[in-house]
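Missing here is one protein chain; the remaining ones are kept as they sit in the complex.
Labels for the chains are A and B, by order of writing; each one numbers its residues from 1.
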Amino acid sequence: MYAFDFVRPKTVAEAVKALAAEDAQALGGGQTLIPTLKQRLAAPAVLVSLSGIAEMSGVSLSGGTLTIGGGTPHATVAKEARAAYPALAALAGGIGDPAVRSRGTIGGSLANNDPSACYPAAVLGSGATIVTDRREIAADDYFQGMFATALEPGEIITAVRFPVPEKAHYEKFAQPASRFALVGVFVARTGQGARVAVTGASADGVFRWAEAEKALSGGFSAAALAGLAPPTGDMISDLHGSAEYRAHLVKVLTGRAVAAA
Amino acid sequence: MPKVAMRVNGRAVSGEVEGRTLLVQFLREGLGMTGTHVGCDTSQCGACVVHVNGVPVKSCTAFALDLDGAEITTIEGMANADGSLGRVQQAFQDHHGLQCGFCTPGMVMSAAALLAENPTPSEAEIRTYLEGNICRCTGYHNIVKAVLAASGQDPATIAAE
Partner (left out) sequence: MPKDGIGAPMKRREDLRFLAGDGRYTDDINLHGQAYVWFLRSDVAHGRITRLDTAAAAAMPGVLRVITAEDFAHAGGMITAWQVTNRDGTPQAEPKHPILAEGKVRHIGEPIAGVVAETLEQARDAAEAIELEIEELPAVVDMAAALAPGAPKLHEDIDSNLCFDWGFVDDNKAKVDAAFESAHHVTTLELVNNRCVANAMEPRAAIGLYDRPMDHYTLYTTSQNPHVIRLVMGTFTLQIPEHKLRVVAPDVGGGFGSKIYNYNEECFVTHAAKLVGRPVKWTATRSEAFISDAQGRDHVTKIQLALDKDGMFLAFRTETMANLGAYLRLFATVTPTYLHGPAAGGPYRTPVAHVHVKGVFTNTVPVDAYRGAGRPEGSYQLERVVDKAAREMGIDQAEIRRRNFVKPEEFPYQTPMAVVYDSGNYHATLDKLLELSDYAGFAKRRAESEARGKLRGFGFSTWVEASGLAPSRLIGALGARAGLYESATVRVNPTGGISVLTGTHSHGQGHETVFAQIVADKLGIDAGLVDIVHGDSDKTPFGMGTYGSRSAAVGGSAIAKATDKIIAKAKKIAAHLLEASDADIEVADGKFTVAGTDKAVDWATICLTAYVPHNYPMETLEPGLEETAFYDPANFVYPAGAYGCEVEVDPDTGAVTVMRFVAADDFGVVLNPVVVAGQQHGGIAQGISQALLEHTVYDESGQLVSGSLMDYAILRAGDVPGFTVDHSCVTRCEHNPLGVKGCGEAGAIGAPPAVVNAVVDALQAGGYGIKDIDMPLTPSRVWAAMHEG
């Protein structure tokens, strides 16, 4: 690791200020950033840890909306969202392993937007809203391709607001080494119809599978998907699976997710 | 250099660290506590797992300064007051849950965290919980047995299917 200064502000306002410094970078749970720093693939001058900011942590339900603080670790979501939004809690409880879930945060996951990460599927699949220190961003506007998001430099995800759907489920097929999603599909039935968000499969990152949404909005059952061709588009092809295999998995997992929702 | 202070195995410790000093470096190099191991650089192997405020954390993937004021437990803190092996440790010896011993500190810490959360886990729950701890020696069979035994369950129930 290259050397850097370390600051641990207590409030979002202090953090925003600290992040204004040149080459400052936010640190969430560090579960992605620290391995990256070890490889010397990043060289921040200042790391601004968000772990001391109490206002950014926690899970709360109000009306039909579940709000999760941007600094909330996966383990907390797995536990505290279980009653209000079981599909989301299960997704959080299936990220990495217990030690990763103790530290890794929803804000960090979404800021990073790994094309194989789980949370992006839930956020897009639920039609959630990303709340930052300066604005609110709809999920549909937030994800902009592999590792790319609508965030501006220094912008902090302070919370994510999930409208709780009628039914939902996340089906993950793990990449055997990293245990991220080789393909993951999040389906939700909402008042406005069905949403299907797919992670792991596309080189453009998480995406909504429009044809499946359409089919499911007519009737939310696995049978409704039967006639669909697997999605096309820029599928990832690597040693863990060809583009064709990934596309096939998207369809299989969507069916399983709907059946399990 | 910045200062960090925490409690490790019930003992107040402090030291000067850099921003980039990892918890595992602080433990091993700063405090000379080499029971916690480093087996990888991508946060996958779990050899480094310790407890931070009661939950399992990969000490290779946390900065010491981020844990200022935290309560840390390492493998060195798992023995009974009289120095004999603690419950989970003893179960590992009783059921031959270790061979080379390198993954063992992390395994024991993860197993202890599981039992704190779920005092009588099923075999499947144990296997899933140990997802982040790689052992190259044991094939996990005896580790699972040890955890079952440590939870007061019959380790003979481990079986195919």
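Quick notes
Going forward, a contact is a pair of C-beta atoms (placed from the backbone, for glycine too) under 8 Å apart; a residue touches a chain by one contact, two chains touch by 3 or more.
Predicted model, so just to flag it, every value in this text is computed and none were measured.
Contact with the chain not shown here comes from a single listed residue; of B:V4, B:V55 or B:V144, that residue is B:V144. Mapped onto chain B, the footprint of the missing chain covers residues 20, 28-29, 33-42, 44-45, 47, 74-76, 78-79, 85, 89, 92-94, 96, 98-105, 108, 123-124, 126-128, 130-131, 133-144, 158-161. Chain A residues in contact with the hidden partner, per the touch definition given at the top, are 1-3, 38-40, 173, 176-178, 182, 238-242, 245, 248-249, 252.
Following the convention adopted for this analysis, only the chains that are shown with their structure count from here on.
The residues of chain A lying in touch with chain B in their complex are 1-6, 8, 27, 30-31, 34-35, 37-39, 47, 49, 51, 75, 96-100, 102-103, 178-179.
Taken in their complex, chain B has these residues touching chain A: 2, 18-20, 22, 41-44, 46, 49, 52, 55-58, 60-63, 65-66, 68, 110, 113-114, 129-133.
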